[in-house]
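Missing here: one protein chain of the complex. Every other protein chain is in place.
Let's look at chain A:
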Amino acid sequence: MLAGSLSPSPDDDDHMDTGPTIGTATDSTFTFSLNDDNDEDDTTYFNDDIRSLTQWWINERCAPELLMYQADLVESLMEMMEAQAGIIESKSSDTPDSAFLVVLYQQEMERIKFIIRSYLRTRLAKIQRHTLHILREAEYRSRLSIDEIMFAEKYQELLAHHFQKFALEELPDYLQRLDDTTENLTMVSRPDLEDAVFCRIKEQIGVFQLESSDEAIEMRPNNIYFLRYNAIRRLMEDGKVDLV
């Protein structure tokens, strides 16, 4: 239950002890700290779903490409929130103490809602940026939820229709395509996998050979590196590194 998530546990203060500061093109002044009150420095999440989704959310925001949709996590958190809403309703807020507890519960729920909301919106933003590419590549397509596929397909339809009406329909047929490729330029925009990301090593990996470079680095837990996304992409998918 979420109630447990508010109890402090001193042995977990290495996790998220500094609030990650994240900025993207969609909202440039975005900062979020998981413990924005001084007395919550050792907040932990007993429920692993919240922690996992939080990490997936951070990964999603930092990675240049679309990641796997975490359907189970989102669903189980949604269910949990429903149950939690029921508990809040049944709690009376007669005494100051219980009223205070109810506020804490509600606040916790607002935070989880925020993470889910931001997670879904981050994914939508990426889908809108590379719609055609995502719909065409089987690998990316499989990372979408059913609802997201619906969204992507309809969005692509809207875009294509708009471009058609805007200008293309007045041009000769051979100029109407939306996926021309000339030399190394293509009209289908794709994510830049060479983008640099910050990542934190979670477990002992040992000497790691960087792709497309002669350099090898020794990766120890809790080290933070600034690397090309391509190099650590597989490690992140295996859950061996987190993006920060």
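The criterion applied here is as follows: a residue touches a chain if its C-beta (ideal position, glycine included) is under 8 Å from a C-beta of that chain, and two chains touch if they have at least 3 such contacts; residues count from 1.
Rule of thumb we're sticking to: contacts and distances are computed from a predicted model.
> Of the options "DNA replication complex GINS protein PSF1", "Trafficking protein particle complex subunit 6B", "PEBP-like protein" or "ATP-dependent DNA helicase 2 subunit KU80", which is the UniProt protein name for the chain that has been left out of view?
"DNA replication complex GINS protein PSF1"
> Out of A:L120, A:V188 or A:L210, point to the residue that touches the absent chain in the complete complex.
Per the contact definition at the top, the residue touching the missing chain is A:L120.
> In the complete assembly, which of A:A167, A:L193 or A:I224 touches the absent chain?
Touches the omitted chain: A:A167.
> Which positions on chain A touch the chain that was left off?
Chain A touches the chain not shown through residues 26-27, 30-33, 36, 78, 81-82, 103, 106-107, 110-111, 113-114, 116-118, 120-121, 124, 128, 147, 150-151, 154-155, 158-159, 161-163, 165-167, 170-172, 175, 178, 180, 182, 187.
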